[in-house]
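All protein chains of the complex are present and in place, except for one that has been dropped.
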Amino acid sequence: MTSITTIIEDIAEEMRGVSERGAVADYIPPLACVDPAKFGMAVIEADGQVHTVGDANEAFSIQSVSKIFGFTLALDLLGDDLWQRVRQEPSGSAFNSIVQLESELGIPRNPFINAGAIVVSDVLVSHYGVEGAQQKILDLVRPLVSDKSGITIDRNVALQEKETGFRNAALANYMRNFGNIHNLVPDTLDLYFHQCALTMNCQQLAETGTYLMTGGRNPMTGQAVISPRNARTIMALMMMCGHYDGSGAFAIRVGLPGKSGVGGGILAIAPGIASVAVWSPGLNRHGNSLLGTRALERLVQRTGWSVFNAHHPS
Amino acid sequence: MTSITTIIEDIAEEMRGVSERGAVADYIPPLACVDPAKFGMAVIEADGQVHTVGDANEAFSIQSVSKIFGFTLALDLLGDDLWQRVRQEPSGSAFNSIVQLESELGIPRNPFINAGAIVVSDVLVSHYGVEGAQQKILDLVRPLVSDKSGITIDRNVALQEKETGFRNAALANYMRNFGNIHNLVPDTLDLYFHQCALTMNCQQLAETGTYLMTGGRNPMTGQAVISPRNARTIMALMMMCGHYDGSGAFAIRVGLPGKSGVGGGILAIAPGIASVAVWSPGLNRHGNSLLGTRALERLVQRTGWSVFNAHHPS
Amino acid sequence: MTSITTIIEDIAEEMRGVSERGAVADYIPPLACVDPAKFGMAVIEADGQVHTVGDANEAFSIQSVSKIFGFTLALDLLGDDLWQRVRQEPSGSAFNSIVQLESELGIPRNPFINAGAIVVSDVLVSHYGVEGAQQKILDLVRPLVSDKSGITIDRNVALQEKETGFRNAALANYMRNFGNIHNLVPDTLDLYFHQCALTMNCQQLAETGTYLMTGGRNPMTGQAVISPRNARTIMALMMMCGHYDGSGAFAIRVGLPGKSGVGGGILAIAPGIASVAVWSPGLNRHGNSLLGTRALERLVQRTGWSVFNAHHPS
Partner (left out) sequence: MTSITTIIEDIAEEMRGVSERGAVADYIPPLACVDPAKFGMAVIEADGQVHTVGDANEAFSIQSVSKIFGFTLALDLLGDDLWQRVRQEPSGSAFNSIVQLESELGIPRNPFINAGAIVVSDVLVSHYGVEGAQQKILDLVRPLVSDKSGITIDRNVALQEKETGFRNAALANYMRNFGNIHNLVPDTLDLYFHQCALTMNCQQLAETGTYLMTGGRNPMTGQAVISPRNARTIMALMMMCGHYDGSGAFAIRVGLPGKSGVGGGILAIAPGIASVAVWSPGLNRHGNSLLGTRALERLVQRTGWSVFNAHHPS
């Protein structure tokens, strides 16, 4: 079998030749000024092997990929009580739709659309405060990463998100109206925007996903991060809702639970096999990394890692 | 490890003791008069072992589970061109919603909601005619089943569905208005209603799923039924959309691609491992078998067959 | 004061010079082939004076203007019980939207959108049968008209509407699903399409409106056609909903209760003062006659007939 290193080098080579790379998010300058030619990929295998290619060691804003971490903490805190405040279903609409909130009385459909992630932030603010919750998120991801340098919350990005985040402010106020935001709207949004401003590189991002790959443990320390059941729940919702209104297409093409961010990053998990991060800033029309999705599709074609594969290689 | 037979006998025993069994579909008499106490389950393992329990050999109306077969045939015919006429995304709404069709100009969101399955029927009518397409469906499923007795299309059920199927007639006419139904509405609906009236028992239903379990082949003959890629596509969409607006909850609780029917049947596939059918007529509020879902949840808890399990047993 | 004849001649002269005349409805050939240069206008004053200009004596398909007549008959039959089956509110959406029917369980918002007019047709079919109801409509309008020649239901138009009327078939089936259509869907649609195919000229159309102008009586015979209360109700709903999603703009610009049809006709009533019909086949983006609306705006500017005018000239 071809080595993973060879496979991802082939993929990076293919991506270098692609001219149509999608549109870089431009709603705030720190995202808009990222070079669309960037491409990085990192794979952590279950046995600890690390494979990287391209710009895998260049930090970027992981944006909505960070929703995994907030959701992990809130699920650990509340267990099934979390489902009183956010549902478990795909939304059937864009990532920032407010329509569904009206008919479903302020309960967002899942923790990976903006409204749902804001509710998750609100849970964390209630338990840890705004500053404490940011620290909790960093405390969750840093121990999973070998070289922690550069993992930060970019205050400038958070500030700029806040200054232009009128739609998220609308979502939060709307849910507060239904009693589904318990803290002051600016506080909950403050955590939300700071969580989205989490910055790291591909290798680090792939390492943060290892607790999902293993079913809940930090593979470097053996310590439980979350229960196996919660790990499966998180991956199930990544599969169902991790790519907004392109989640079905991602399930068909890639067949792995994954979560994308508007910064061009995607984290995908092959349960028991590998944790994979990819970064390419250009987005497709659903707001997911265009080349990142294609790279994951190629990886799964070569490795057979799709969870829908009959001859699972694990 | 406990044998599968023991596990499903334990499950059947548990289910016998459950008093809250959901509501049996009552919109047509042949469904309304089914005994809510029925419970059957059948597991076909990749090595060919068959395990059954309870009413696994009693025929029932598989209803929407049959959408798998129509979709299999249409995908085989059109390949990716099928996606011009039906999308690949969860709907975020009830199985028979017409709202989405207005905003998306007559293109249904996936082949497993009613509107999408009607488009699939229309594809089959265009290629095979109404009678020919019914025969094609039977020709798809019968060779997968060892004892074919009782596998039929129940003409009485089809007729009664037709006489009360005003909402499906609305969907079909609405899509015809946008040009997404190519045949006469009554012809396309005729096939749709006959497909839904497919009748078989749990063991037979589990056997029909073996071509998905194997990645596209009939395990009894070794012959290809569909390409591995198409098998993965079908399972990906079963995972995303197989249980209407309860698909996310099913993914979390069961973690397998599955498809339910209003008759109380569910077909679930553990890729490379097993094909499982369960039948209990009472439905939950999303229209999926209440005990059937619980039985599958138990099976996966005992076997670890969830595709999101880190220690995949295959 | 300038005579009405002079005013409408001025208006016709202005309209002759207008090059942007909107798009003629093209979904069926009998509408598509109408000359967009046509323009006619007729005013019947309360004292019986008749003023016509342009193509006021050329017959055209009045289409949805006919919804006034079906509504008149159904309101007379059922009184306030009619409001169990159709509401009294503007729809806030296009004339043929199906979305609202889902959230409001098959009850259309008013008798002037398609769904509401189909319910009205269903009421008439229940009482008079399909053929009988067509006769009732003719029996309502003919006695109001001095020269009845050419007032017919155009069977060819009705047939072609039926053959392409998939969206109306969707609406009818959808409402039948909720129990709000009591007859066979094809029968109710048959009346609906025949009602829409009513054909007459501008002068005749203006004459048919005189029973609203007078508050319910046929001014030629003095006989009651409908109660004064029902006449006010009909005009109130014409004001609120008579021009689909352009009703507010019409109320602002014209300020009279009116009803438009896709054939380019509009009937507008100045209560106690005049009944006015105008015809120009080109439509604006809301499906209302472009020049017809402008002509009515001019007429009201010159006469002060707006019901919102403080110095009402009656």
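The first chain written gets the first letter, and so on, giving A, B and C; residue counts start at 1 in each chain.
The definition used in the following text is that a residue touches a chain if its C-beta (ideal position, glycine included) is under 8 Å from a C-beta of that chain, and two chains touch if they have at least 3 such contacts.
Being a predicted model, the structure only gives us computed values, none of them experimental.
All shown chains touched by the missing chain in the whole complex, by label: A, C. Among A:I28, A:V157 or A:L171, the one in contact with the hidden chain is A:L171.
Touching the chain that is not shown, out of C:I181, C:A231, C:L267 or C:L291: C:A231 (per the contact rule at the top).
Of the listed residues A:E102, A:E131 or A:D147, the one in contact with the hidden chain in the full complex is A:E102.
Interface residues of chain A facing the missing partner chain: 97-99, 101-103, 166-167, 169-174, 176-177, 185.
Along chain C, the points of touch with the absent chain fall at residues 87-93, 100, 109-110, 213-216, 228, 231-233, 235-237, 239-241, 245-249, 251-252, 255, 257, 271-272, 306-312, 314.
Definition applied: only the chains that are shown with their structure count from here on.
With contact taken as defined at the outset, there is no chain that touches chain A as well as chain B.
Set against the Cα centre of chain C, the chain with the most distant centre is A. Of all residue numbers used where chain B meets chain C, over half belong to both copies. The two sides are thus made of the same residues. Chain closest to the overall centre, judged by the mean of its C-alpha atoms against the mean of all protein C-alpha atoms: B. With centres defined as mean CA coordinates, chain B is found 31 Å away from chain A.
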